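Moving on, here comes subunit A:
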Amino acid sequence: MALLEVSAIEVNYGRVTALSGVDLTVNEGEIVTVLGANGAGKSTLLRAILGAVPLKAGGIRFSGADITRAPTHSRIASGLVLVPEGRRILISLSVEENLQLGAHMRTDTTRVKAEIDAIYQRFPNLAERRHMLASCLSGGEQQMLAIGRAMLAKPRLMMLDEPSLGLSPLFVSKLFDLIKELNRDGLSILLVEQNTGKALGVAHQATVLELGRVVMAGDPKALAADPRLQQAYLGEGTPSH
Partner candidate 1 sequence: MLTQQIINGLMLGAIYMLVAVAFTLAIGVLNFLNFSIPGLFMLGGVATFGFLKMGWPFLLAAAGALFIAALVSLLVERLAYRRMKEGDADVPLVSSLGFLVLLENLVLIRYGSDQQAFPALFPDMNLRVGGLVIGIVQLVSMAISLGLVAWLSWFLRTTNAGRRIRTVAENRETAMLMGINIERLVPQLFVCSALLAALAGLLFAINYQQVTPFMGEGIGFKAVAAMIIGGMGSIWGAVIGGLLIGLAEVLSVSFIGADVVNITVYGLLLVILILRPQGLLGRPPAREKL
Partner candidate 2 sequence: ARADGELILGYMMAKSGPYVSLAGTNEIAVDLAVEEINAKGGVNGKKIKVVKFDTAGDPKQATTALRRFADDDAAIAVIGPFSSSEIRTTFPVGERAGIPQMSMASSAPGLTKGFSYGFRNTTDEGIVLDQVMASIKSKNLPAASGAAAYATDDVVSKSMGTVVVPKLFEKYSVPAKGSVDFQLSAFDLSPQVSKLKEMAPDIVGLGSPPEGAVNLAKELKRQGVNTRVIGGTTIADPELPKRMDGAGETLTIGTTFFPDVNDKTKAFSAEFAKRTKAAGIARTEPNQMDAAVYDIVYLYAEAMKRGEVAGTKDKLISDRTAVRDELAKLKDFDALEGKISFKDGDAVKPIYILEVKGGKWTLLDTRMPE
(Lines give C-alpha, C1' and ligand atoms only; values in the text may rest on other atoms or scores of the structure.)
Protein backbone atom coordinates (compact mmCIF):
# COMPACT_ATOMS: atom_id res chain seq x y z
CA MET A 1 0.00 0.00 0.00
CA ALA A 2 1.33 3.43 -0.87
CA LEU A 3 2.31 5.43 2.18
CA LEU A 4 3.57 8.48 0.35
CA GLU A 5 2.50 9.51 -3.11
CA VAL A 6 4.11 12.46 -4.79
CA SER A 7 2.54 13.26 -8.11
CA ALA A 8 3.87 15.61 -10.75
CA ILE A 9 5.17 18.24 -8.35
CA GLU A 10 6.87 21.38 -9.46
CA VAL A 11 8.96 23.70 -7.24
CA ASN A 12 10.54 27.03 -8.14
CA TYR A 13 13.00 29.22 -6.32
CA GLY A 14 12.24 32.58 -7.85
CA ARG A 15 13.06 32.07 -11.51
CA VAL A 16 14.96 28.82 -10.97
CA THR A 17 12.96 25.66 -11.49
CA ALA A 18 14.25 23.13 -8.99
CA LEU A 19 11.75 20.34 -9.60
CA SER A 20 9.35 19.71 -12.42
CA GLY A 21 6.90 16.88 -12.87
CA VAL A 22 8.44 14.67 -10.23
CA ASP A 23 6.54 11.53 -9.25
CA LEU A 24 7.53 9.31 -6.39
CA THR A 25 5.84 6.60 -4.37
CA VAL A 26 6.95 5.08 -1.11
CA ASN A 27 5.05 1.99 -0.09
CA GLU A 28 4.46 1.02 3.49
CA GLY A 29 7.55 -0.72 4.88
CA GLU A 30 9.80 0.19 1.94
CA ILE A 31 13.14 1.88 1.63
CA VAL A 32 13.25 4.20 -1.37
CA THR A 33 16.40 5.98 -2.39
CA VAL A 34 16.72 9.13 -4.46
CA LEU A 35 19.98 9.69 -6.30
CA GLY A 36 21.32 12.53 -8.36
CA ALA A 37 24.17 14.95 -8.87
CA ASN A 38 24.67 18.15 -6.91
CA GLY A 39 21.86 20.51 -7.52
CA ALA A 40 19.61 17.86 -9.01
CA GLY A 41 16.88 18.77 -6.57
CA LYS A 42 17.05 15.92 -4.06
CA SER A 43 17.00 18.12 -0.98
CA THR A 44 14.30 20.24 -2.55
CA LEU A 45 12.18 17.15 -3.05
CA LEU A 46 12.42 16.23 0.63
CA ARG A 47 11.71 19.76 1.73
CA ALA A 48 8.70 19.90 -0.56
CA ILE A 49 7.32 16.68 0.90
CA LEU A 50 7.63 18.26 4.32
CA GLY A 51 5.99 21.48 3.15
CA ALA A 52 9.04 23.61 3.83
CA VAL A 53 9.00 24.94 0.27
CA PRO A 54 5.78 25.80 -1.54
CA LEU A 55 4.61 23.71 -4.47
CA LYS A 56 3.99 25.33 -7.82
CA ALA A 57 2.00 22.37 -9.05
CA GLY A 58 1.25 18.75 -8.24
CA GLY A 59 0.01 16.98 -5.18
CA ILE A 60 1.21 14.96 -2.22
CA ARG A 61 -0.70 12.26 -0.34
CA PHE A 62 0.48 10.71 2.87
CA SER A 63 -1.16 7.59 4.31
CA GLY A 64 -4.25 8.17 2.28
CA ALA A 65 -4.77 11.84 3.11
CA ASP A 66 -4.11 14.73 0.77
CA ILE A 67 -1.46 16.87 2.49
CA THR A 68 -0.69 19.14 -0.44
CA ARG A 69 -1.82 22.19 1.50
CA ALA A 70 -1.14 21.02 5.04
CA PRO A 71 1.32 23.07 7.12
CA THR A 72 4.65 21.48 8.02
CA HIS A 73 3.86 20.86 11.66
CA SER A 74 0.73 18.91 10.90
CA ARG A 75 2.62 16.78 8.35
CA ILE A 76 5.15 15.99 11.02
CA ALA A 77 2.39 15.27 13.49
CA SER A 78 0.94 12.78 11.02
CA GLY A 79 4.21 10.83 10.96
CA LEU A 80 6.71 12.40 8.57
CA VAL A 81 10.16 13.39 9.72
CA LEU A 82 13.30 14.73 8.05
CA VAL A 83 16.96 14.47 8.93
CA PRO A 84 17.88 17.64 7.10
CA GLU A 85 20.85 18.44 4.98
CA GLY A 86 23.48 20.18 7.08
CA ARG A 87 22.15 18.56 10.26
CA ARG A 88 20.55 21.67 11.69
CA ILE A 89 21.48 20.93 15.23
CA LEU A 90 20.38 23.57 17.72
CA ILE A 91 23.67 24.80 19.01
CA SER A 92 22.37 26.70 22.01
CA LEU A 93 20.61 23.65 23.42
CA SER A 94 22.37 20.76 25.10
CA VAL A 95 22.67 17.38 23.41
CA GLU A 96 19.94 15.99 25.64
CA GLU A 97 17.64 18.90 24.94
CA ASN A 98 18.13 18.43 21.22
CA LEU A 99 16.98 14.86 21.62
CA GLN A 100 14.03 15.85 23.77
CA LEU A 101 13.09 18.35 21.14
CA GLY A 102 12.75 15.50 18.66
CA ALA A 103 10.01 14.12 20.89
CA HIS A 104 8.32 17.41 21.53
CA MET A 105 5.05 16.27 20.04
CA ARG A 106 4.84 13.15 22.16
CA THR A 107 3.16 12.85 25.51
CA ASP A 108 4.42 9.43 26.61
CA THR A 109 7.30 10.87 28.61
CA THR A 110 8.44 7.64 30.20
CA ARG A 111 8.75 5.88 26.85
CA VAL A 112 10.65 8.86 25.51
CA LYS A 113 13.12 8.61 28.39
CA ALA A 114 13.72 4.97 27.64
CA GLU A 115 14.19 5.67 23.94
CA ILE A 116 16.66 8.43 24.67
CA ASP A 117 18.67 5.98 26.72
CA ALA A 118 18.56 3.52 23.85
CA ILE A 119 19.94 6.18 21.55
CA TYR A 120 22.76 6.89 23.94
CA GLN A 121 23.58 3.23 23.86
CA ARG A 122 23.66 3.21 20.12
CA PHE A 123 25.76 6.39 19.93
CA PRO A 124 28.15 6.36 22.89
CA ASN A 125 29.76 9.60 21.72
CA LEU A 126 26.50 11.36 22.48
CA ALA A 127 26.09 9.75 25.87
CA GLU A 128 29.37 11.18 27.06
CA ARG A 129 28.35 14.64 25.96
CA ARG A 130 24.69 14.64 26.92
CA HIS A 131 24.87 17.79 29.02
CA MET A 132 27.24 19.72 26.78
CA LEU A 133 26.02 22.31 24.29
CA ALA A 134 25.44 20.69 20.94
CA SER A 135 27.74 23.27 19.36
CA CYS A 136 30.72 21.39 20.85
CA LEU A 137 30.08 18.18 18.96
CA SER A 138 32.30 17.04 16.11
CA GLY A 139 30.81 16.91 12.64
CA GLY A 140 30.05 13.21 12.80
CA GLU A 141 28.65 13.47 16.29
CA GLN A 142 26.26 16.17 15.11
CA GLN A 143 25.11 13.84 12.36
CA MET A 144 24.39 11.16 14.96
CA LEU A 145 22.45 13.63 17.00
CA ALA A 146 20.35 14.62 14.00
CA ILE A 147 19.51 10.99 13.30
CA GLY A 148 18.73 10.27 16.95
CA ARG A 149 16.51 13.31 17.12
CA ALA A 150 14.52 12.14 14.11
CA MET A 151 14.10 8.66 15.58
CA LEU A 152 12.59 10.14 18.71
CA ALA A 153 9.77 11.68 16.71
CA LYS A 154 8.46 8.11 16.19
CA PRO A 155 7.71 8.71 12.52
CA ARG A 156 6.02 6.46 10.02
CA LEU A 157 8.18 7.73 7.21
CA MET A 158 11.70 8.93 7.87
CA MET A 159 13.40 11.04 5.22
CA LEU A 160 17.18 11.15 5.42
CA ASP A 161 19.16 13.74 3.46
CA GLU A 162 22.70 12.44 3.05
CA PRO A 163 22.90 10.87 6.49
CA SER A 164 26.31 9.32 5.98
CA LEU A 165 27.92 12.66 5.33
CA GLY A 166 30.90 13.09 7.63
CA LEU A 167 30.63 9.68 9.24
CA SER A 168 33.60 7.38 9.54
CA PRO A 169 33.53 4.16 7.50
CA LEU A 170 32.77 2.16 10.63
CA PHE A 171 29.86 4.41 11.41
CA VAL A 172 28.58 4.41 7.87
CA SER A 173 28.25 0.67 8.14
CA LYS A 174 26.51 1.03 11.46
CA LEU A 175 24.20 3.61 9.94
CA PHE A 176 23.13 1.34 7.14
CA ASP A 177 22.62 -1.45 9.66
CA LEU A 178 20.45 0.94 11.60
CA ILE A 179 18.47 1.85 8.52
CA LYS A 180 17.82 -1.81 7.81
CA GLU A 181 16.91 -2.44 11.41
CA LEU A 182 14.47 0.45 11.55
CA ASN A 183 12.95 -0.72 8.32
CA ARG A 184 12.57 -4.24 9.68
CA ASP A 185 10.69 -2.76 12.62
CA GLY A 186 8.20 -1.34 10.14
CA LEU A 187 9.51 2.14 9.41
CA SER A 188 9.37 3.35 5.83
CA ILE A 189 12.39 5.28 4.66
CA LEU A 190 13.12 7.80 1.94
CA LEU A 191 16.87 8.05 1.57
CA VAL A 192 18.95 10.60 -0.31
CA GLU A 193 22.56 9.52 -0.49
CA GLN A 194 25.81 10.21 -2.26
CA ASN A 195 27.04 6.82 -1.15
CA THR A 196 25.23 5.40 -4.14
CA GLY A 197 26.44 1.84 -3.81
CA LYS A 198 25.36 1.43 -0.22
CA ALA A 199 22.07 3.19 -0.84
CA LEU A 200 21.18 0.93 -3.75
CA GLY A 201 22.22 -1.99 -1.56
CA VAL A 202 19.52 -1.40 1.04
CA ALA A 203 16.77 0.13 -1.10
CA HIS A 204 13.67 -1.59 -2.45
CA GLN A 205 13.15 1.12 -5.04
CA ALA A 206 15.35 3.84 -6.50
CA THR A 207 14.75 7.08 -8.38
CA VAL A 208 17.34 9.18 -10.16
CA LEU A 209 16.91 12.91 -10.51
CA GLU A 210 18.64 15.12 -13.02
CA LEU A 211 18.09 18.84 -13.21
CA GLY A 212 14.84 18.51 -11.32
CA ARG A 213 13.36 15.68 -13.39
CA VAL A 214 13.09 11.95 -12.84
CA VAL A 215 15.34 10.31 -15.42
CA MET A 216 15.34 6.75 -14.13
CA ALA A 217 13.32 4.84 -11.62
CA GLY A 218 12.77 1.28 -10.61
CA ASP A 219 14.48 -1.72 -9.12
CA PRO A 220 17.78 -0.78 -7.48
CA LYS A 221 19.59 -3.87 -8.67
CA ALA A 222 18.67 -3.13 -12.24
CA LEU A 223 19.66 0.45 -11.83
CA ALA A 224 22.99 -0.46 -10.27
CA ALA A 225 23.73 -2.39 -13.41
CA ASP A 226 22.65 0.38 -15.75
CA PRO A 227 25.71 1.74 -17.49
CA ARG A 228 24.34 5.29 -17.58
CA LEU A 229 24.08 5.31 -13.83
CA GLN A 230 27.46 3.69 -13.41
CA GLN A 231 28.96 6.35 -15.58
CA ALA A 232 27.39 9.24 -13.77
CA TYR A 233 27.07 8.28 -10.15
CA LEU A 234 29.03 5.21 -9.32
CA GLY A 235 32.29 6.74 -10.42
CA GLU A 236 33.18 3.63 -12.40
CA GLY A 237 33.86 5.75 -15.47
CA THR A 238 37.20 7.08 -14.33
CA PRO A 239 39.00 4.37 -12.47
CA SER A 240 41.30 5.55 -9.72
CA HIS A 241 44.90 4.77 -10.39
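One rule holds for everything that comes next: a contact is a pair of C-beta atoms (placed from the backbone, for glycine too) under 8 Å apart; a residue touches a chain by one contact, two chains touch by 3 or more; residues count from 1.
Here is how the candidates were picked: all candidates are chains of the complex that A comes from, given by their letters.
Predicted model, so just to flag it, every value in this text is computed and none were measured.
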Touching partner of subunit A in this complex, picked from 1 or 2: 1
Of subunit A, residues touching candidate 1 in the complex: 50, 52, 71-73, 75-77, 81-82, 84, 88, 90-93, 97, 100-102, 104-105, 133, 135-137, 153
